[in-house]
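Shown below is the structure under consideration.
Up next is chain A:
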Amino acid sequence: MSLTHYLVLAAILFTIGAVGVLVRRNAIVVFMCVELMLNSVNLTLVTFARASGTVDGQVMAFFVMVVAAAEVVVGLAIIMSLFRTRRSASVDDANLLKY
Partner candidate 1 sequence: MSDFPFLLAMIAVPAVGAAAVTALPKGREQTARQLSLGVSLVVLLLAVLATIAFDVGGERFQLTTSVSWIPDFGVDFALGVDGIALVMLLLIGVLVPVVVVASWREEPTGRRSMRAFWAWLLLLESLMVGVFAATDVFLFYVFFEAMLVPMYFLIGSFGGPRRQYAAVKFFLYSLVGGLVMLAAVIGLYVVSANELGEGTFAFDALRQVEIDPGVQKLLFLGFFVAFAIKAPLVPFHTWLPDSGAEAPIGGAVLLVGVLDKVGTFGFIRYCLPLFPDASRELAPYVLVLAVAGILYAALLAMGQSDMKRLVSYTSIAHFGFIALGIFAFTTEATTGAVLYMVNHGIATGLLFLVVGMLIARGGSRLVGDYGGVAAQAPLLAGVFLVAGLASLALPGTNSFVSEFLVLIGSFPTRPVFTVLATVGIVLAALYVLLLYQRTMHGPPRGVLLEPAPEAPAPTTGGGGGATAATATLEAPAAAPARLRVRDLSRRELAVAAPMVALVIALGVYPQPLIDLIEPAVAATMSDVGADPAGVSPEAPVEGTD
Partner candidate 2 sequence: MIEAPDLSLAALAPLLFVFGAACVGVLVEAFAPRDVRHPVQVAIALVGTLGGLVTSLLLAGERQVTAGGALAVDGPAVFLEATIAGLGALSLLLFAERSLDPARSAFVAAAAVPAGSPRDRELMTAPRVQTEVYPLATFAIGGMMLFVAANDLLVMFVALEVLSLPLYLISGLARRRRLLSQEAAVKYFLLGAFASAFFLYGLALVYGATGSIRLSAIREASAGEAGGGVLLVLGLALLVVGLLFKASVAPFHAWTPDVYQGAPTPVTAFMAACTKVAAFGAILRLLYVAFGTSEWTWRPLVYGIAIVSMVVGAVLGLTQTDLKRMLAYSSIAHAGFLLTGVLGYGSGPDGTGSGLGPTMFYLLAYGLTTIGAFAVLTLVRDGDGEATHLSQWAGLGRRSTLTAAVMALFLLALAGIPLTSGFTGKFAVFRAAIDDGAWPLVLVALLASAVAAFFYLRVIVLMYFSEPAVDGPTVGVPGLPTTLVLAVTVTATVVLGVVPGAVLDLAEGAARFVG
């Protein structure tokens, strides 16, 4: 398997995540799609690091993981607070803010 395959896989994952964010309605699922996007980035980074023979990309992947974790903490807290009030995590139910 050449490195290109990894890149293509990462791109596909990224696209799946992006499409998921746009079409899914459950906030948690949307959020998981975002995480999928972040992880596809990790894959890309590691692949490029491999290609260039440096460890920079892998270090970056570390940072991305950290940030993703921080995002999880904050994001789940926010979604949770809404869920506890509304008993629903659907984005469609969050409809107070409109034009």
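Per the selection procedure, all candidates are chains of the complex that A comes from, given by their letters.
Some notes on this structure:
As a convention for this text, contacts are C-beta pairs under 8 Å (C-beta built on N, C-alpha and C of every residue); 3 or more make two chains touch, one makes a residue touch a chain; residues count from 1.
Everything quoted here is computed from the prediction, not taken from an experiment.
Here chain A is displayed by itself, and among the listed chains 1 or 2 from the same complex, it touches 2. Against candidate 2, the residues of chain A that register as touching in their complex are 7, 10, 14, 17-18, 21, 27, 30-31, 34, 37-38, 40-41, 44-45, 47-48, 51-52, 54, 56-57, 60, 63-64, 67, 70-71, 74-75, 77-79, 81-82, 84-86, 91, 94, 96-97, 99.
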